[in-house]
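Can you read through this structure? Questions will come right after.
Shown here is a partial selection of chains from the complex, left in place.
Chain IDs A, B and C follow the sequence of writing; residue 1 opens each chain.
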Amino acid sequence: MDYEQVIAKIYEEVKPFWGQGKVADYIPALAEVNPRQYGIAVQTLKGDTYQVGDAGTRFSIQSISKVFTLAMVTRHLGDEIWKSVGREPSGNPFNSLVQLEHEQGIPRNPFINAGALVVTDRLISLYDRPKDAILEFVRGICGNDDIYYDKHIAQSEREHADRNLALAYFMKSFGNIKNDVETLVDVYCHQCAIAMNCIDLARAFLFLTDRGLNPYQQEQILTVSQAKRLGALMLTCGFYDESGDFAFRAGMPGKSGVGGGVVAYIPGNLSIAVWSPELNQHGNSLIGMETLERFTTDINNSIF
Amino acid sequence: MDYEQVIAKIYEEVKPFWGQGKVADYIPALAEVNPRQYGIAVQTLKGDTYQVGDAGTRFSIQSISKVFTLAMVTRHLGDEIWKSVGREPSGNPFNSLVQLEHEQGIPRNPFINAGALVVTDRLISLYDRPKDAILEFVRGICGNDDIYYDKHIAQSEREHADRNLALAYFMKSFGNIKNDVETLVDVYCHQCAIAMNCIDLARAFLFLTDRGLNPYQQEQILTVSQAKRLGALMLTCGFYDESGDFAFRAGMPGKSGVGGGVVAYIPGNLSIAVWSPELNQHGNSLIGMETLERFTTDINNSIF
Amino acid sequence: MDYEQVIAKIYEEVKPFWGQGKVADYIPALAEVNPRQYGIAVQTLKGDTYQVGDAGTRFSIQSISKVFTLAMVTRHLGDEIWKSVGREPSGNPFNSLVQLEHEQGIPRNPFINAGALVVTDRLISLYDRPKDAILEFVRGICGNDDIYYDKHIAQSEREHADRNLALAYFMKSFGNIKNDVETLVDVYCHQCAIAMNCIDLARAFLFLTDRGLNPYQQEQILTVSQAKRLGALMLTCGFYDESGDFAFRAGMPGKSGVGGGVVAYIPGNLSIAVWSPELNQHGNSLIGMETLERFTTDINNSIF
């Protein structure tokens, strides 16, 4: 079977899972989404794109944006960032304050909310217009200039940002946030509200699949080592408290968002983005996780 | 450079790190070891063995044995074992009771002590003579019948097993230990006291490198899927609270023991064992971890 | 109203609460008890005894015994014991291991199981025949030689002591248990299995009500200061995670046991014991707690 057939088959097999998960409701704007949507896009390093279902429908990428901001900051700061953020799985739900307190304001990793806030804080220090810079970066890596913030989602995020404000002030009390907290949370709410479709997202992970080289601009935006390390981080920490389980079942580095998107990739080979809004108990797309597990099984390939 | 040259170069570079770590002292018999020992062995799937330093000296494999018992139990019970043990990184030191209590006697993963005790408990239910069965399994996968328990170490372990007794009784109170606790701890203390050298250990991981096929007996002892999943577990949980960091820096699945041994492998390619008794703050061989990071850098290969 | 009338009135008011709680079932022998039993006994310093309901029926005193062993050890060791046990409320369920781990094997207070085990461990070091010594002490303070261990309960406790074995081995791993763990748990299971009735228990707390003076033997068994301090400990830690609430509602020092007994006292005035086997969510006698709150309200007296 080729990729086209594989994803078509999985699409039919997994579609019946609709209704088993639950759309994110922590912000009203996300809760408005029609749950019965499901798309898959595969992008190979050779340049082929395969898609099925709602692969062309835009959705809110949410935490997937954490990979983009981390790549931007890593590019400028290198290992400097690891003085302020750890690299260990958290062993706790994604917005937990417990470990943060225990470790004196140093988040466990850059993919829990606390860690992503520190990364965005550093990004704000690096760019005069951070919101523009983020858009420009994302457009560059997916080769599509038509990427924007969903202002309605961003606004709704901002109105329900109490937990992130708490995290940011808490870390500021330890000296690990440098910029104004209100500004930080504004930028952070915007990055989560970037709207992309599965095809955009699969392409946006090509620079990681190709170990740092952005094929759309023929530019090495991360060193090979940096790209590999970002992959290791995704494998160990990319799916909140289900990271170990996802590595076990699917065997690929990847990242999910509460908007229902999941992206993963096999280095040197391909990237795949799946979207379906209903989440499982860990906050990851139920259909997305199931799809990826079947994908590596069916193509008989993973990183292990 | 070929592997021979790579490990010889690393050996010279890393040897000066002697004295920066600290030999395990939680049992007297381990504390007696001469700290200034260092060996590396590389075993390729093609059948070549490369070695440097004290690669032929035996040492206590300690927690590396957890991989062997898990393979034995997985082989018989398949996914059944995952009802009693989790698959997530622990986010806590390796003998922590906190998470165990929080999760009602279900250990986070099979590589923390609590999880390994559950695995050994199931193994005891499977075999009439579990200590013999473990030795036989290990001899089979490394192709060396001359593998034994170090009785002196096993005895010392047993005399200082209060923490493991506490863990076992605690899980028994939740119904997650089925056999007599004294028997369980005796078997567990023995498995930790298996004496092997780097060459044995590198070879013992070939069945994982070859995705389940034991080359010494031409037997598929795990399914491809089981072998890959064991690899994913090692990558996310194999190095206690330094697992994320090791994945980040070295990018290979592996397992360490407080005896100073570390084994890792690149699926489809090679396995490598390093031994040096001095441990870093996370309880992993300081020189071992450094060696493996340099190894994947120098051969320019990792799973990412 | 005199005390006779007060307890008769409360007895009628609170009896209808039968059925709202749940008899302890962590050991089979306790679960066998008929839940619909309820007795109250008041003992004044002047020498009067008042009773109602099943005040003459014996039951298993369970954790109330912790007060007796602590008094015995305090008498011999004085402040020495506080090097091994803390004096702070635990903020966690009574058999939690979390705090114990955090504080390196030093239990938060002598009324959580871990703390009581340390106290009994020290008692074993003090007496050649600790089980006889405990009985003798209890007989002496309640003026009744007819006090025994309930062997059936003790046996059942011992058979289900996994959690306490875990606690004891855990503390032994920190060096805070000095005697053989099996012996310790045997003595501990016996002290919990002392059978007394409400009248015995109310009398057994007279030495605390009278600030150290045992009226049955006219002997100052604790100094005034020691007796007062034991009272403070009961007020802050006597009712597991409901201690603050009980102090708030009833305003007396006291101690409960999962057998359904509760004893409390107003220094210089009287002691009161209540028994009813059904427990509330915190593990304290539901009817007992309600009775004591109404008692201090009705007699318009508390320590505040």
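The rule is simple: a residue touches a chain if its C-beta (ideal position, glycine included) is under 8 Å from a C-beta of that chain, and two chains touch if they have at least 3 such contacts.
Here the structure is a predicted model, which means the values were calculated and not measured.
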- Query: If you can see 3 copies, how many does the complete assembly in this structure contain?
  - Reply: 4
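To be clear about the criterion, only the chains that are shown with their structure count from here on.
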- Query: Graph of touching chains, which shape: line, ring, star, complete, other?
  - Reply: line
- Here the gap between chain B and chain C, centre to centre from mean Cα coordinates and rounded to Å, is 47
- Message: From the mean C-alpha coordinate of chain A to that of chain C, what's the distance rounded to whole Å?
- Response: 55
- Message: Counting only Cα atoms for the centres, state how far chain A is from chain B in Å.
- Response: 32
- Could you say which residues in chain A touch two or more other chains, in rising order? none
- chain B-facing residues of chain C, complex: 96-98, 100-101, 162-163, 165-170, 172-173, 181
- chain A partner, complex, touching residues on chain B are 86-92, 99, 108-109, 225, 227-229, 231-233, 235-237, 241-245, 247-249, 251, 253, 267, 297, 302-304
